[in-house]
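Shown below is the structure under consideration.
All protein chains but one are shown at their positions in the complex.
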Amino acid sequence: MSERLTLDALNAMEEAGFVAALDGIFEHAPWVAQAAYAGRPFATVTALHEGLMAAVRSRPVDEQVAFVSAHPDLAGKAARAGDIAPASVSEQAGLGLDRLSDEEFERFERLNAAYRTRFGFPFVVCVRRLTRDAVLDAFERRLANDRETELATAIAEIGHITRLRLVEKVDGPGMPHVAGRLSTHVLDTHAGRPAEHVRIELFEVGRSSRARLTEVFTNADGRPHGVLLSGGPLRAGTYELVFHIGDHFRAHGVELPEQPFLDMVPIRFGISNPEGHYHVPLVATPWSYSTYRGS
Amino acid sequence: MSERLTLDALNAMEEAGFVAALDGIFEHAPWVAQAAYAGRPFATVTALHEGLMAAVRSRPVDEQVAFVSAHPDLAGKAARAGDIAPASVSEQAGLGLDRLSDEEFERFERLNAAYRTRFGFPFVVCVRRLTRDAVLDAFERRLANDRETELATAIAEIGHITRLRLVEKVDGPGMPHVAGRLSTHVLDTHAGRPAEHVRIELFEVGRSSRARLTEVFTNADGRPHGVLLSGGPLRAGTYELVFHIGDHFRAHGVELPEQPFLDMVPIRFGISNPEGHYHVPLVATPWSYSTYRGS
Amino acid sequence: MSERLTLDALNAMEEAGFVAALDGIFEHAPWVAQAAYAGRPFATVTALHEGLMAAVRSRPVDEQVAFVSAHPDLAGKAARAGDIAPASVSEQAGLGLDRLSDEEFERFERLNAAYRTRFGFPFVVCVRRLTRDAVLDAFERRLANDRETELATAIAEIGHITRLRLVEKVDGPGMPHVAGRLSTHVLDTHAGRPAEHVRIELFEVGRSSRARLTEVFTNADGRPHGVLLSGGPLRAGTYELVFHIGDHFRAHGVELPEQPFLDMVPIRFGISNPEGHYHVPLVATPWSYSTYRGS
Partner (left out) sequence: MSERLTLDALNAMEEAGFVAALDGIFEHAPWVAQAAYAGRPFATVTALHEGLMAAVRSRPVDEQVAFVSAHPDLAGKAARAGDIAPASVSEQAGLGLDRLSDEEFERFERLNAAYRTRFGFPFVVCVRRLTRDAVLDAFERRLANDRETELATAIAEIGHITRLRLVEKVDGPGMPHVAGRLSTHVLDTHAGRPAEHVRIELFEVGRSSRARLTEVFTNADGRPHGVLLSGGPLRAGTYELVFHIGDHFRAHGVELPEQPFLDMVPIRFGISNPEGHYHVPLVATPWSYSTYRGS
């Protein structure tokens, strides 16, 4: 990230340099940067991205289809064989799409095939904004769209993909808002103060399994020392925070039954907006708790 | 249960009949009923049980040890081979102790052996008051007792076992309190009324797995149509209620994100008192919920 | 109430007896009972009341106006002078309308005059279903109605008034539902059990003052020993429950600051449905509380 180009430098470039500088953001489509070049100078990085997307959206349908078609299948043969843009490779790997079981690989292949048959272009989704289960949900849901809606959806997803690539290449005023945040807070209303040193585990909850993403401990203000989820978009999907609240009360000398009423408190919640802020606090006693989407 | 003896009838019996009538409650120990016979007439079934247990507790230590030793190993060879009192067979089966995997069977065997070596009598526990995991916890915890404490503990467990057997055989005034109860209630504070038709699943949560015990739906007052747990002692252990609250709000036309913030809400809680009443309500909106040990 | 007529007896009466038996329910209007007589036998007391009201509603507008006009002004000269039906006297007295200050009396006079000028008939309201402030609110709100709506509203209020009178005179199957109920429950989630011996005061909250209606203490289940409000319709209006929760925690040895964070907890709420059940619980620790409309 330290060697990002400045927006000023980009605005000052000749067309060839401009197109070269943005290479890799839109896959196999230097014409996007060429068309957007006329819109210089861009006042903000957000305006630059909008200019690029406007160039895509102004093309006739058949050219848009060709543009979408230049993207690799999700978890497809191409992705396994390596014949895709380097940025795509690492994005798909982040979701574990390069480590699918044979069964899962076949499921993706079947969905890809059904999708191509129906729409005539590959399924494109910004995988950095979804959990693996949410990708499958979106795949099935979008198969029910009509072609016009689906083409617009695919291009909107390319908008998400390229926005994320752009902010890694270009720095300047008016950066697009691409980062979400998950935060929490533990309040001990038995003692009337923040709960310190509480162990909190975060899980991604899938249809058939759940994966532990991280573990944090609360500080004196009842907030995590480290970060739960941040630094980029959150993946839309289902999560579970598990608060080891029984240990907390035991450590503070509260008399509890051998089998405490509350020990590990799970809070399962969904994230739908990858760029949103999700504050999910726990307000607890040994005998009660509440949570809510806070701010 | 319909052919239970009345306490009056029992109080009116000759000693031989009295002892015969109570046969099977204290395993291999007709002397308990014989010793208690002098205490007739018993005003309540509770007093009868206390009279029987007092007969046990008044014996010298070596006789108490012999008495405890007449009980089968938990999940032991005898239990498999069938050489135990019929009541023991069905009680142990209720916990699945007759269907252990080889590994689990070996673990029980190891614990049984360690216990016998340490105390010189078999491990006795009232299995109808504990989940399988809680039995293992108790096993390990009790191995750390001194012999005097442990002998008293074993006899107290025999008290629990025989109390449950007694209430199935004898009817009359002052029945011992042997039944616990788990109840719930779902309140929709988005709409300001009880939540109807909410699906609720109940799980027993073990160390390595969880088993679904039942599923109920709420009625117009937000309470389960059927019963969650009742009819006898609850098994001390860890449980999870899962409330399908997302479906409820969706069915009532509340606009929710594709990935709702709250969908299936799990509430994990411990039961420590098998004869207690556990009321575990859910007070929820699409964006918040609270629970507590109610009454 | 003990000498109520049975519905059976009423159904068996000659017309003259039937009309005489219902005298005083509809003020100065024996024709209502005469007209309803044809509908006998009534299967339920509710059906009887509906038959009486149908007789009113089937009359032409000018007769309905004459019928409404036979009712006394609210808190008006007639009410002071005693020239109204005895049932009206005690109903208006229940709200303190016979004990108004000169200023309040003038305000009612002004509203009565404006109302009569606008509609040509007196303001009729079932005073047993409203607090004094709510009567004034309704008075002002209804002054904005058109005449047709307001005539129907006045007759609906006469429906409420006569329903209450009827259930005091006639007993039988299918009694109309005329009673509301206010209940509460105090749960101590610091200790994990119902809060016993908590003092609770109930106030009616008016625009300029508040009046204490009752005081109760909780029992071992955290519910009031006595009754908060019941026995008839609740008065729609604003109320406040004040829970002396600081005393409760202090009495149980919880260490509190000299000035406890929570001491007397007020919960202010509105009742809009006089025949509804309002359950307003308090779930509290020394540092937090929640309430909700329960069931």
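When the chains are written out, they are named A, B and C in that same order, and each has its own residue count from 1.
Simple rule for what comes next: a residue touches a chain if its C-beta (ideal position, glycine included) is under 8 Å from a C-beta of that chain, and two chains touch if they have at least 3 such contacts.
If you're wondering where the values come from, they're calculated on a predicted model, not measured in any experiment.
> Can you say which of C:Val32, C:Leu100 or C:Ala236 touches the chain missing from this structure?
Missing-chain contact among the listed residues: C:Ala236.
> Could you tell me which of A:Asp23, A:Glu140, A:Asp221 or A:Glu258 touches the chain that is not displayed?
A:Asp221
> With the missing chain put back, which residues of chain A would touch it? List them for me.
Against the left-out chain, chain A lists 185, 187, 189, 192-194, 221-222, 283, 290, 292-295.
> Would you write out the residues of chain C that touch the absent chain, in ascending order?
Chain C touches the missing chain through residues 134, 236-238, 240, 257-266, 268-273, 287-293.
> In the full complex, which residues of chain B touch the absent chain?
Touch with the absent chain occurs at residues 189-192, 261, 283, 285-288, 290.
Just so we're on the same page, only the chains that are shown with their structure count from here on.
> For the two copies chain C and chain A, is the contact made of the same residues on each side, with over half of the numbers shared, or of different residues?
Same, since most residue numbers here occur in both copies.
> Round to the nearest whole Å and give the separation of the Cα centres of chain A and chain C.
Here the centre of chain C sits 56 Å away from the centre of chain A.
> Which chain C residues touch at least two other chains?
189, 192, 283, 290
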